[in-house]
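The next block holds one structure in the form of structure tokens; read it before the comments.
A single protein chain has been omitted; all remaining protein chains appear in their positions.
For reference, chains read A, B and C in written order, and residue numbers begin at 1 within each chain.
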């Protein structure tokens, strides 16, 4: 569905199922379409709300540079319109960064926060990794090779060679699409300067933080940092997975996410 | 409730809620009473079946030595009586060991297997740890000091000093109860010789394996072994927790357990 | 050799080889005799100084309780006498705790600090572990079972069953010796109240910190704490080893220790 922002730009979103809202903020290269296999299980007991950020999927493209702010305010306009309940907010990677900032800015609108493979800052290192991505945009295969192997664990990538090769075939045309690539550059650049390290202690909703052993984009010390500074948080470490947990361990991903969302009891008198 | 076994011995069990059965096999020092705070959340959407093993809680005491076999067959008799559905079988530590063997012997009766802090063998090391426990049975405080600090992570134990001290007060009289202590000795000794390392590949139900960073009883390499040898398994590592995850991280424990039990979708076409 | 302290008590020590002094502060249950196999390699290029703390090995026994202070001042008297050079100070476990405090009190006397399996405090948890040890002193086998399996990794203990059984035979008579056992109780109790967490930043000598994956006495977060707070420190993690690294990985232990001691270059302009 289309939602028109006050700026005139349109956001694409989908709503599936009924119940307590569960909102998904995509990773940078993802879109609502990426969650196709997950819509069923994630909407069984929740109203699942999928959103394409600006410059993602079927949402409008931007034309110049912006910061995370733009995305935060865009999804805020949309969510304020489509639900009056505080939401379970799940974000992964780029989406996790937007989710943390959304929760800081609109705490009353967030019931629970679930952060997979997320960091509290765009470090100088991550900025240069982003620059590597941008530098590779001139050639679809260069873009594939610079981004994709980095996102999976070496174990998964190697053991699922055929699947990765098919994925390459699917992705190369997309990575050759100038409109997609310009959007990717803007999305990547929008993360520069992101830093909420000093503000995490303001968060007080129940928060789940999940990291992975072979996450080479947002390495585990970033999730440890989030867990050390967010008051009411839980931390899970997934052995042998890379940055894209939902693709490497889809069943485990869904189990962990649904488990935390569905759990109502927060105080245990032991 | 009481269930009379063919041997004449009585098993105590409880059933709470409705839905897909979720059976709990206790850790060695636990009983149905240990799950009081968890009954609510775990029976929300499942028929929760709590059981005291022989020599635990309100079940009958034995008088001489036995092996795991006795417990496996006892719970088998009970479960065959109270449900005709394959169950979600959750075991922790001692209960996890019984659960693995139950699933090997009665695979059709087990829908999913959830193993927290479980190993595939009683190693020589673990046998000597058990002997340390038995050697300390002459004195309630010795028994407390030999068993309890070992079961929690040093972090939790130190940060929750007051709670641990209260727990000590509660446990000392129990550890001075000769009937309880003799039962503990028999339970401990029943694990000697346990070894299913070579049979794990026979298991084919969806299995979740959870280990913890500071588990000093069933250290993480044991859960890695289970995960490496059980075909359809997922592995989670809980940072900063000890052996007794459900006490150190109760909300996370419930989330992870319920999430895996409730998840129906097993095949993802990505 | 015997050294008479100003208190009249005698310390036993040994000196082997020539060169830059390398002093060893023993773990709690150790003595100069424990290093027999290591004297050769460790005295090749260093003047190796082995010392029995009071209540250890061939040093005098005490009769009442004391704190770490007593040991620190005793070894200070000895070292001030036998060498006028700053020493390479290596301590493991109990010896590491004394070493940290010695370096804080006599920084000019310490050239380098090498801490294996050491913590910056006797946490409430470790205090209760010590109490478990003390409670088991009535029976040699209870003492063995309560202390020894805890000190080795489950892997090593299980794979070297025969060696452990021989060790048990050797240790049982010792653990039945009332003089030894009373000394062990005093040594154990002398650690209560130890806490240098807030003083580590004062240290500025080159420091090497080594921890182990299955160290169940001084778990790895303790070595991370030391490394995070000692300015000029390096950190090594030994996979698959327990608390007693020098017995589980003797060659690796010697390599790491000698390598750090012999290394003169501290500044690299890269």
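Criterion: a contact is a pair of C-beta atoms (placed from the backbone, for glycine too) under 8 Å apart; a residue touches a chain by one contact, two chains touch by 3 or more.
Keep in mind that what you see is a predicted model, and the values were worked out from it rather than measured.
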Missing chain: touched chains present in the view: A, C
Among C:92, C:208 or C:226, the residue in touch with the chain that has been omitted: C:208
Contact partner of the left-out chain, one of A:25, A:214 or A:253: A:214
Absent chain, residues of chain C that touch it: 37-38, 40-41, 44, 163, 206, 208, 224, 227, 234-240, 247, 249-252, 254-260, 262-266, 268-270
Missing-partner contacts on chain A, residue numbers: 123-126, 128-129, 131-132, 135-136, 139, 141-142, 145-146, 148-150, 152-155, 157-158, 161, 164, 214, 216, 219, 221, 240
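Criterion: only the chains that are shown with their structure count from here on.
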By number of C-beta contact pairs, the top two chains: A-B
Same or different contact residues where chain B meets its copy chain A, judged by the half mark: same
Intercentroid distance (Cα basis), chain C paired with chain A, Å: 48
Rounded Å distance between chain A and chain B, as computed from the means of their C-alpha atoms: 36
Chain A: positions in contact with at least two other chains: none
